[in-house]
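Every protein chain but one is kept in place in this view of the complex.
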Amino acid sequence: MSSYLELTARQRIPAMFDAGSFEEFLPPSKRIASPHLAQLDAPVSYDDGVVVGRGLLGGHIVFGAAQEGAFMGGAVGEVHGAKLVGMLRRAIDEGAHAVLLLLESGGVRLHEANAGLIAVSEVMRAMLDVRAAGIPVVAVVGGANGCFGGMGIAARCANTVIMSEEGRLAMSGPEVIETANGVEEFDSRDRALVWRTTGGKHRYLLGDCQLLVADDTAAFRAAALEAIAALGAGAVGLTLEGLLAEQAMLARRLHDAEGVSEPMEIWRRLGVPDPARVPMLEADAFLTLAAQHRAGLPSDAAHTGEQ
Amino acid sequence: MTAEGRWTIQQDNRRARLERASNALGGALKGKLVEASHIVELLHAVLEPGDRVCLEGNNQKQADFLGKALTRVDTARVHDLHMLLSVLSLPEHLDVFEKGIASKLDFSFSGPQAGRLAKLAGAGRLNIGAIHTYLELFARYFIDLTPRVALIAAEMADREGNLYTGPNTEDTPAIAEATAFKSGIVIAQVNQIVDKLPRVDIPGDWVGYVVQSPTPYYIEPLFTRDPAQISEIQVLMAMMAIKGIYAEYQIERLNHGIGFDTAAIELLLPTYAAGLGLKGKIARHWALNPHPALIPAIEAGFVESVHSFGSELGMENYIRARPDVFFVGPDGSMRSNRAFSQAAGHYACDMFIGSTLQIDLQGNSSTATLGRIAGFGGAPNMGADARGRRHPSAAWLKAGQQAREGRNTIPRGQKLVVQMVETFREHMAPAFVERLDAWQLAEQTGMAIPPVMIYGDDVTHILTEEGIANLLLCRSDEEREQAIRGVAGYTPVGMARDKRMVENLRERGIIRRAEDLGIDKRMATRDLLAAKNMKGLVRASGGLYDPPKRFRNW
Amino acid sequence: METLHFKFGAGERPLTGAAQMVGVVGSGNLEVLIEAAPLGGACEIDVHTAAVGFGAIWGAVMEDFHARWRLADARISINDNGATPAVVSLRLDQAVESLLGPATGGTP
Partner (left out) sequence: MDWQTLATQLFPGGHAIVERDNFLSGSAQVDGATVDVIGTSGHVPIGIEIALAQATAILETVQAHPGRPILILVDTQGQRLRHRDEMLGINSYMAHLGKCVDLARRQGHTVIGLVYDQALSGGFITSGLIASACYALPQATIRVMGLPAMARITKVPEERLTELAQDNPVFAPGPENYLRMGGLHGIWERDLAQELVRALADCPHEDRRMALGQERGGRLLAQPVAAAVRTGSDVRPA
């Protein structure tokens, strides 16, 4: 087993795509870095924290991106965002088979906040344009820094979200919530609670993540292949029916979680026996357990994104 | 004064204190059990101005309820206490000085309070008697710093005052014995009062009073290191340690300091060391807290025994299931004992290896930084040659032989004391310096001598990412200095090396680089770690290890 | 931020192949971009570092690096976020190895 979490963005690309097939757009040798960091005395990176390009996945032409969580927390700045948008638009131009986004991001990069905020909304719109063009978009969340802020929203604009248990998908980080509303609201040092609240297993049980895998590059690659194959069979653009189904799921979630403040209680209400055991279960055992209980099951709709 | 009274002053005084307490507490005192709401009244009754008071602050468990109660006493009745603390880590430990309840301090380690302690000492709010090692402080409890009153912590008590400390026995026996047998008064806070204890750790007739604390005592998981944070440089250093020192000297009995450097070694035992065929030959017997990072090595059959200073949160069930390795009572839980384990580390171990913050050109190492009086804890007890040791072992004899070779001295062994540091710490702070910050700290705070953690003449090896300097083989002060410079990397100390002399030391095997040891640096990746993260440790333990929630990502 | 420039002549090993980047500009880490460039046999290294005032140390690290590999017609660009010399040397070696394969007889 080779950990996905421990790899850099640049190492994840060859682990996910067919060997030697990936061609990077605007590679580091072009030295296109953030124009805003120098004046804040912050170091730049020649890829601005994201690798974008085109490769083969299972023999199909798939466009892809990988955010580097260790560079400024994977946060989106002007160049970083523009690279994502350019890649997404090119995927449409070239009729890609799919788009695979390896996300790891704290959201908007505060050092260039306004540009980052606009950029994240541009990424979201571009992702939905890709889907409207009939190209499936798959997001992978398995890095140590999770996927937060605007990118946490963007991830849910994909058709399918693949996570590991170690991955986190949310909006505001626990530290931000603790700072704003106190340690009683969210104890950011209680990492077990942080993962129960935002981690892959919880997201899978809630229906916000469609595939859960062990932290293993081969498992992530297999899941990406599976997701793309499943999506290839149907419509991948937004539909009224799909959004109505998602709305029903989200409304039901609100209703079912009335008065609940502990994620384990949500699992219990979903019918998961002995919820306290869930965090320790290995991926396979968890999937077996979750199969009968997770919300947003395939019986409600196809197992893709918002359906 | 009567003839008998002349020799029973302390006993008479003790009796008077107990009587005062019984009068003051009335119905709030049932046998030895005191109601928590009356704890300050008890302290008023049994304390006298100027008393030596030992407040149990350990590395792990803390008598925090009694510590807080002490800050609430009336200074008109209780003042000028002389506090004895092995670990001074909670705010209330210093509040008593700020409030004028206590004025003198003897201690060993101050951890998170080090900065505030330096400020208070600088402002003349407290008078530090001395900064000790643990064993040294315990020793003085029996000589000239015997407590009048001891405030201790235990897991449970029964109605006779027998105490069960659970796995965190730590300092309790040393404190209670010194106090109880010299007419002092022992007050214990416990989490629970029960009819029948799982086992008796402290006999009830040593204990004067028991109070059930409203909240369980505070306990700190101090020895847990998340393998996810171990760097590839630390893996390389661990490889060098195993091949260049553990294998070289066949070290079977040892102590590890706490830190990511030593955690990396622990996690490389079942992989790298096993690959070198070292299982059963090295690292068999340990004086060590139950480091979670040691689990894979234990499971791999490397480790035969571990005696511990204290326990570690989350390791309880694992220890209970491995009684062949750990010291456990008939109830199944571990019995730790800091005094015995310190003695074991000093006399019965062939090697100590640990990290430090600064090393000077004589090899003196210090963790002192400006503005902080951190103290020593137990490292100096482990990291010092046991001059009283007489029993031989291969490692001890080899070290002694290397140190004495070519000199006209009688054969004798020596303990291996290894300091392991990266040449730069974070923010490019050099680990090698011409002059330790300890000198300046001593001047600032009026200490008699600079606070040195491990003295240079006890250090036998310095290990950095650049190489291992074997100081045993150095034959002059100059060689010693160049050997240190020769592993000091690109620090100013390292760059000022005499390159020719360093090359000569390398030819003589006094300095050894990774490649001299036959280590391929490209092998030094995190893939060598037997567990790469906390969940890996849990898996290795078969689900028995239950890490504190702050260490989880699941 | 500080920018440093180093140039070493008399290299022996020319680089071939596409530019490679190793490492990440995370805290205490750096990225090294290495590429072949027609520099008349020289090896040029540009360093952009967040840690100001360590030029002499960088110089020593780079000299040892050059002694180890003796690259020719090589351009190396570094973005650094406070990496220690040990990490810098490790990444430099990884960068070269990504183009040349493991060192053969080039150890110091």
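Points to keep in mind about this one:
As written, the chains take the letters A, B and C, and residue 1 is the first residue of each chain.
The working rule: contacts are C-beta pairs under 8 Å (C-beta built on N, C-alpha and C of every residue); 3 or more make two chains touch, one makes a residue touch a chain.
Because the structure is a prediction, the values reported are computed rather than measured.
The undisplayed chain touches these shown chains across the complete complex, A. Residue in contact with the omitted chain (choice from A:R253, A:R269 or A:H293): A:R253. Touch with the chain that is not drawn comes from one residue among A:L56, A:A144 or A:M171, which is A:M171.
Hidden from this view is one chain, which touches chain A at 25-26, 30, 32, 35-36, 39-42, 52, 78-79, 81-83, 85-87, 89-90, 93, 107-108, 110-122, 124-126, 128-129, 132, 149-150, 152-157, 169-172, 174, 176-177, 180-181, 185-186, 197-198, 202-203, 206, 208, 237-240, 243-244, 246-247, 250-251, 253-254, 257, 261, 263, 266, 306.
Just so we're on the same page, only the chains that are shown with their structure count from here on.
Centre-to-centre, using mean CA coordinates, chain B is 42 Å away from chain C. Residues 228, 526, 532, 538, 543, 549-554 of chain B are the ones touching chain A in the complex. Listing the residues of chain A that touch chain B in their complex gives 3, 6, 144, 165-166, 189-195, 199, 201, 279-280. Here chain C touches chain B in the complex through residues 28, 51, 54, 56-57, 60-61, 82, 84-87, 90, 93, 97, 102, 107, going by the rule given at the top.
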